[in-house]
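Note that one protein chain of the assembly has been removed; the remaining protein chains are unaltered in position.
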Amino acid sequence: MDWSYFLDLFMSGLTKGSIYALIALGYTMVYGIIQLINFAHGEIYMIGAFVALITATILTSMGLNLFAVFILAILVAVIYSSAYGFTVEKIAYKPLRHASRLSPLISAIGMSIFLQNYVMLSQTADFVPFPEIIPVPKFLEKVSDYVDPVGVVIIVVTVVVMIALSLFVKKTKIGKAMRATAQNKTMAMLCGVDVDNTISVTFVIGSALAAIGGVLIGAYVGQINFYIGFIAGLKAFTAAVLGGIGSIPGAALGGVVLGLTESFGTGYVSSDYEDVFAFVILVLILIFRPAGILGKSNTEKV
Amino acid sequence: MKKIFGLLSAALFTVLAVVAPSFAADVIKIGVAGVHTGDLAPFGIPTVHAAKIVAEKYNKEGGLLGKKIELIVLDEQCKPEVATNVATSLVTSKVVGVIGHICSGATKAALPIYKQDKIPVISPSATNPSLTKIGYPVFFRTIAPDNAQGKLQEEFIVNKLHAKRVAIIHDKGDYGKGLATYLKNYIEKSGKAKVVLFEGITPGAMDYSAVVQKIKRARPDVVMFGGYHPEASKIAMTMKRKRLKMPFISDDGIKNDKFIQVAGKYAEGVYASGPKDVSGNPLYKVALNEHKKKYGTEPGAFYYNAYAATQALFEAIKKAGTTDFAKVTHALRTNYVETPLGKIKFDKKGEAEGVGFAVYQVKNGKFVQVYAPSK
Partner (left out) sequence: MERLVEEVKKSLITAAWFVFLTFPMIVVKLHSAENRVSYRWINALYVAIGAFFISFIWRYLLERRDKKSSSDNVEDSLVYKVLNHPVYSKILYGAVFVFVLIFPLLFSTYQTNIMTTALIYVVLALGLNIVVGLAGLLDLGYVAFYAVGAYGYALLSKYFGLGFWAVLPMAGILAAIAGIILVFPILRLKGDYLAIVTLGFGEIIRIFLENWDGLTNGPSGISGIPRPSFFGMEMKVDQSLIFIYYITVALVIFTIFVVNRLQVSRLGRAWLALKEDEIACQSMGIDRVRAKLTAFALGATWAGFAGVIFAAKTTFVNPASFTFFESVIILAIVVLGGMGSIVGVIIAALMMILLPEYLRAFSDYRMLIFGLAMVLVMVFKPEGLIPFRGGRLVYKKREPGKDGSSNEKRAYS
């Protein structure tokens, strides 16, 4: 067994998995609360990456240092992605709250096509370079022979965000409102929860996480275009289902499992079938746990 | 609902009126088919620009055979099924020649339709070797086929870089995988080197670090990638980050400014095969300036090939003195034309003679020709 090879693959899988997890959280939260596969979520991630790139370009030309550029780019990207997530919900999903379940799904797909083309037309169809704005602490540079320091930063940021999110959902009042709404909308409303507001907050938080993912991946792979959201979104959605859609720790776990599966599948078998591994592991897990790894399979009552 | 139907049908008829071909006899119609929208648009739009520029130039001088040239530009998004629709549309509009298509797959689907109606097709970019066979005798191209490129890469890798172990990665696409397979076969046939890794990656995937780890473990002397620049720049970047120092060589799909722009400092030292450097050619400069004047930018991918294709078609019609298929194709095959690519005519199969590949390397942010075959 070649351990350094194993470790390398493990690190790439974990890095990729972290990004999947960040996007998957948005899917899972939205799904948990309104049972909608938000197809436009990948596009929110893409917009986050673009806004960060534009911000970084402006700030760099003003001569700010790397760390400030990184923080501000993330901040602006988070603000804008949240704004887009919020607006998309108001336009495309809110009017459909009482429609059959597939109508918002199609509306979401329409939104996704619209946003892709919106960015393509207003900016560019080409790939654009993304500056390497992730600051790497000194002590990590020393170990860069063994692990990719940027990957480590991505994993750490993801873990911190996850912990913050769990605390938010568990401890705060709005977090409680979110859980209540997810369980039973009518009941939550009767208990004085502003359901519309809570749904908006869910979209805003999900979009913010996607934006962080977008900035990290942009800076990690060094390029973005208007189409990156579609594939990433598909993978993240798979991760969310894998972990048990609706469950926040499930999304994190699902992302990591998916990232590792792809990485080890590529490393030990063949990258020709990278996506096949992803879907095969999904089917296997769903056969044995039909509601995902951490999903609760609630018995239906008649 | 009735109103809507009324509106719809009215709209439909207006559209039809616009689309319906106008049978004016005083124009010569030339089709320009390719991808003009979507993520592959950058590969198709330069061809439209080239055709427009050349047509304008000829029209200023009185057109062809005393008639004005009219371009019919249609987008097929590189999709085979749309390409057949577009081809039928061009045939119905009575075009006398087509510049296009851009992607090999779409070209393959469209060729039988042109073949039946005997319309010459000159592609600036479709490099699949089988096309000249499928499309004979209507198909011509101003770019060398993949097997020529694969052969050149093999020569370069084996004889110039003296590689013994070669890793080949491709994007599972028609172009990338086809080229990678040619290279693999040539290397195995040469017996001088070994292919230690041959794998496809998923285009558009988030990152390729796992596959780069695999390359690292295979310890190749050279890494070749068959595909386009977005994936190539990701791989080149990841390789440098993981301290893989062996040469990285790719194909015409990355030999453009976009690659250098996106890969930035990671592009430095990367090899790419591409059409021979013709920038010394005076006509090249003319074409470049015309593009700058009309569109204000540097031309994009396949611009010069398309320019040459359009010129060759117009000159052939001029030489033949008619738009008759047999005479025009005869002229294409016998008559030399001065183009930005050099002096070209087409051989029996439809390949442009004198159009070949060379190997370039990125030096100081520019592709510099480092190897051209002796032929």
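Order as written gives the chain letters A and B; numbering starts at 1 within each chain.
Just so we're on the same page, a contact is a pair of C-beta atoms (placed from the backbone, for glycine too) under 8 Å apart; a residue touches a chain by one contact, two chains touch by 3 or more.
Quantities reported herein were computed from a predicted structural model and do not represent experimental measurements.
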item: Per the touch definition above, residue among B:P46, B:G178, B:P230 or B:P275 touching the missing chain; value: B:G178
item: Option from A:I33, A:V119 or A:V169 whose C-beta touches the chain left out; value: A:V119
item: Residue, one of A:I37, A:I133 or A:I212, that touches the chain absent here; value: A:I37
item: Given A:A83, A:I174 or A:V195, the one touching the chain that is not displayed; value: A:A83
item: For subunit B, residues in touch with the removed chain; value: 1-2, 12, 15-16, 18-21, 36-38, 74-75, 79-81, 84-85, 88-89, 91-92, 104-105, 108-109, 112-113, 116-117, 128, 130, 134, 172-174, 177-178, 181, 200, 257, 261
item: Touch residues of subunit A, complete complex, unshown partner; value: 31, 35, 37, 47, 50-51, 53-55, 57-58, 60-61, 80, 83-84, 87, 91-92, 95-96, 99-100, 102-107, 109-119, 121-124, 128-129, 234, 237-238, 241, 245, 272-273, 275-276, 278-280, 282-283, 286-287, 290-292, 300, 302
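As a working rule, only the chains that are shown with their structure count from here on.
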item: Rounded Å distance between subunit A and subunit B, as computed from the means of their C-alpha atoms; value: 37
item: Of all residues in subunit B, those that touch subunit A in their complex; value: 38-39, 41-42, 172, 199-202, 204-207, 209-211, 213-214, 216-217, 229-230, 233-234, 237-238, 241-243, 258, 261-264, 266
item: Of subunit A, residues touching subunit B in the complex; value: 2, 5, 8-9, 12-13, 15-16, 19, 125-129, 145, 148, 150-151, 217, 220-223, 225-228, 231-232, 235, 262-264, 266-267, 270-272, 274-275
